[in-house]
Each structure stands twice: as C-alpha cells, then as structure tokens.
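Sharing a structure below in structure tokens format, with a few things to ask.
Note that one protein chain of the assembly has been removed; the remaining protein chains are unaltered in position.
Let's look at chain A:
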Amino acid sequence: WDRGTNHLLFNMLPGGPPDYNTALDVPRDRALLAGGGFSTWTYRQGYDVSIPVYSPLSAEVDLPEKGPGPRRHFLLSSQMGLHPEYREDLEALQAKHGESVLVLDKCTNLSEGVLSVRKRCHKHQVFDYPQVLQEATFCVVLRGARLGQAALSDVLQAGCVPVVIADSYVLPFSEVLDWKRASVVVPEEKMSDVYSILQSIPQRQIEEMQRQARWFWEAYFQSIKAIALATLQIINDRIYPYAAISYEEWNDPPAVKWSSVSNPLFLPLIPPQSQGFTAIVLTYDRVESLFRVITEVSKVPSLSKLLVVWNNQNKNPPEDSLWPKIRVPLKVVRTAENKLSNRFFPYDEIETEAVLAIDDDIIMLTSDELQFGYEVWREFPDRLVGYPGRLHLWDHEMSKWKYESEWTNEVSMVLTGAAFYHKYFNYLYTYKMPGDIKNWVDAHMNCEDIAMNFLVANVTGKAVIKVTPRKKFKCPECTAIDGLSLDQTHMVERSECINKFASVFGTMPLKVVEHRADPVLYKDDFPEKLKSFPNIGSL
C-alpha cells in the first residue's frame, strides 16, 4: 500500500448514512481519489478527480438525441425524495408559472411489477423516466443526502440543461470541463429566483447548452469506461503537462471541432519593415533568365537575402564569379532530387519570417510591385500574398471542381511563381501536408502552388491577397490569354489537382474574395512623383 503513494481509488458513490461523507470513510492517505460526490471541503484541488455518479439508466435506456430548441416544459424537477423545504420551493414555482414548471415525485400507487425507478408522477399523471426529461429545457439537479446525484447523468443524456443546486459540489471533471457551457449553477439560497435567472438566458445560448450537455454525456458520462478513461487522461495530463489535451479538445463538441479554425498566426501583429524578406528562386537550368531575375529582385529595398534552389542534379551551378554581384547575401542550395517540393523546404538559411517564392522566369515584376507586395504581406502576415490570381469553380454539369485562369471578378488562389508568405508554411508544407499530396505533386511535377494555397487556407481559414493589377505572365496558361494556343491538358491537370486535394482535405478550404490590394493612391489623380509606388501595373 505504501501509504497510498501512486494509488488511485475509485469511489463511485461516496458516503452512507447517517453523515454521508463526501470523500472516503477510510483514510485516503496519499492515494488519489476519484470520487463521485466531492464537496469543496473534501476535494484536494489538483489532486483528487471528481467523477460523475454513474447512472445505470445510461446503459439501460436508449434516448435518441433530440435537437435543441424550446421544449414543452421550461423547468422540470424529477428527483425523488427531495428535502421538504426544497420541494416547497419548487412547488411554489409551479404554482406561480403553471405549465412551464413541472415538479415530479415518486408514484405511490403503481401496479405490481412496474419499476418505480422508471416512473414519475405529478398528481395522478404518470410519466416515463428518463424520457420525460426530454420534454424540458432545464432540469433541476438538487443535492440529496449526497452531493453527487445520478440524475445529473440522466439529465445530460436527455439534452436537458442541468440546473445544479448543491452548494460546494465539485462538478464532475471540473478540472477540465467547462460547466458554464452546459449547466447553470444556482446557489441554494437563490433557489426561489431560479426561474427568473433562467429566463434571462438568451434562447441561442440555451440551444448551445443543450447541445453541450448531450455531448458531455456522450463523451464522459455514458459508460464506466468513459468515466475511467477521462479520469486516466486527466492524470496523464498532469504528469505530461506540455503534451496535455487542450481546453478545446475537452470541451468543443465534434461539430465545432470540425468547422472551427485555429489560425497558427493569430496574434494581430505587423512585423517590422526592417526585417525584410528572403527571396527563394527555384531553378533548373535557365541560367540567363535566372540571372535577370536575381538582378531585378536585388533592386527591391526590403530584400535581405537571396536563396537559389538549384534543382538540377546533372549539371553544376555556374561558378561563383559568373553570378550577378548584388548587395545582399546570395546562397545556392543544391538538392538531391529534382522535386517541386524543394521550393517549399524550410531551409536553415531562411532567417526572415517573410519568404518570396519566385520562379526563374518572372522578370516582369517591377521593384515597386515587389516592395509593395512585401508591405501588403506585413499587413497580412498569415496569408499568401501573390501576383497572378486564380479561381476554383464548381462545374455543375460534371459535378466537380474546375480551375479557372480567365479574367474573373473573383480570386481564391495566387500562383506561387511570385508570392510572399510566412516561412512557417514551409514547415507545414514539408512536414504536415495531409495525405499523399506531397507525393502526388512530385510525381506529377505540377500543382505545388495549388497545394500550398489549400494548405494555408485550411489552416488559417482566410483568403489569399492578390496584389496589383493583372500583368502578362510567362506561364503555360497565360498563352490562352495571349490567344496563341490553349493548353487544354494543362488546365485539365490543374482541375484534377483541385479535385484530388479537396478529397484529401475532406473539404474545400479555399475562400473566394472579390478584392485585390493596390497602393492607396493607385490610379488616383495625384502627382506620380509623390506616390510611394508609382511603377505599378505597367505591362
């Protein structure tokens, strides 16, 4: 026994007559006590675990979930053997509010063989228990001789919001569960005001509480197994606090968990301009064009470093002396394999938060446009900020997604042939991309930019920012606009990527917007030489 050290005692229903101890009737010593009816006087905060009083009805009765919304009775009391003082208070409420309050008691004249535990009566009316709980919005859970009551479990199962009236009762798993979201706790002293207290709660909040109550029962009350696992999880989280389950994981119902987004860059913060950005140029062997890109990009004031990702394993990069002389450090990284994913690798050489991904043939962007793009990124550091914009559309005939590069009024993606983003997304792309998307991209040698758009939109819940007007970009799909040849296969492939990624993500994370970012005075009637970014939009 070792004085209970590292022991866990389950005390499913504490206390017996006459004094109903809320802890344990034997010395618990150093043992952890998981008990079903702690009061604040006996509960060792942060040590003991308060567990539910298990209701056998959980297993016995199948109550299908009832949707939230107003129910026949506003307030219901279903417990038997209440103290007369409480019963008087409740009956006074019933007398005052009529139909909307229902106070039930034990049935006195049931025929033989009927389980009295499954019936409740009001005057001569007989009700099925616990089914009757589904007829009420709020259900009172009062203290009896014991603080913990199995009725709490029944009430939650019925999706009725428990009104807990038991001073000093430590609610089950209160160390991790947020009971404010699923219950109303009323001091015993204020019992006569309970009706007005409940009426002040807005309907929408009540519906949330109904959903939450049912979810708590499903997750933590419905079986001894659920109770035991939750207890062990709490103890596990105390031992490994840095890997503990979060508040949201304990408390958010699955529907909320599924639809909610927790943006990894949630702090509203405009990074200092002085930090600058790192330009990453992915190249294979177009050295002449690469050198032009390097020279152009090096003119951008906020550039702090240039990284060339040399993706050609058969050929060495040009000698040091041949590279353009620029004012910022230039580094060449050689890759082991010619993969598109290499452009999004979180290289140690990236020291700034802002990354500019740029293709080795993007020579048409002016220094003003790039500098402005960086300024826009600073205002939206959690987004992809890019130049050419694209759109995804639902094709009703084919019942699938379609890629669109025409002149549209909306955008949902930007090409990463020229885009600013936070370097954290490189880490996510390389190590946290869902499913087999990374392999798909490398195998098809296409769509790494669409994958990045999916990833960022999915994790932040936000749309891209397209900057500056449309320009002629040298890219396969732009030829369509030039009126030369429509590269049909390319468009089909891109559409396929969107459908593939949407199925891997299990949803369509891309967000459609109708705006783009321009300098404040763009195309305004204002002296050009006074504008910060005059050279924008020239073709």
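Quick notes
Just so it is clear, contacts are C-beta pairs under 8 Å (C-beta built on N, C-alpha and C of every residue); 3 or more make two chains touch, one makes a residue touch a chain; residues count from 1.
The rule we apply is simple: contacts and distances are computed from a predicted model.
A single chain of the complex does not appear, and UniProt lists its protein name as "Exostosin-like 1", one of "WD repeat and SOCS box-containing protein 2", "Exostosin-like 1", "General transcription factor IIH subunit 4" or "serine C-palmitoyltransferase".
The residue touching the chain not shown here, chosen from A:A150, A:L290 or A:A357, is A:A150. Among A:E65, A:E91 or A:E188, only A:E188 touches the chain that is left out of the view.
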